[in-house]
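Right, one structure below, let's go through it.
Every protein chain except one is present and positioned as in the full complex.
Presenting chain A:
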């Protein structure tokens, strides 16, 4: 089952720390967002392979926007 990782809040995409095809474990950081003057890591909720990254560095994401897909 594929797992869609979505933004939990409005934020800037500061850094992408994974790539399509990477094997990730639960708890791994995929992307680091910046919001409320804080770095906010986006974390894998399950283990699997990153099949899509839907954002680029510098993007602004809204709450609920797709960030990445695992599986």
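The criterion applied here is as follows: contacts are C-beta pairs under 8 Å (C-beta built on N, C-alpha and C of every residue); 3 or more make two chains touch, one makes a residue touch a chain; residues count from 1.
Keep this in mind: contacts and distances are computed from a predicted model.
Considering only "Helicase", "Propionyl-CoA carboxylase beta chain 6", "NADH-quinone oxidoreductase subunit J" or "PepSY domain-containing protein", the record for the omitted chain gives "Propionyl-CoA carboxylase beta chain 6", by its UniProt protein name. Counting the whole complex, the residues of chain A in touch with the unshown chain are 8-10, 35-41, 43, 45, 63-64.
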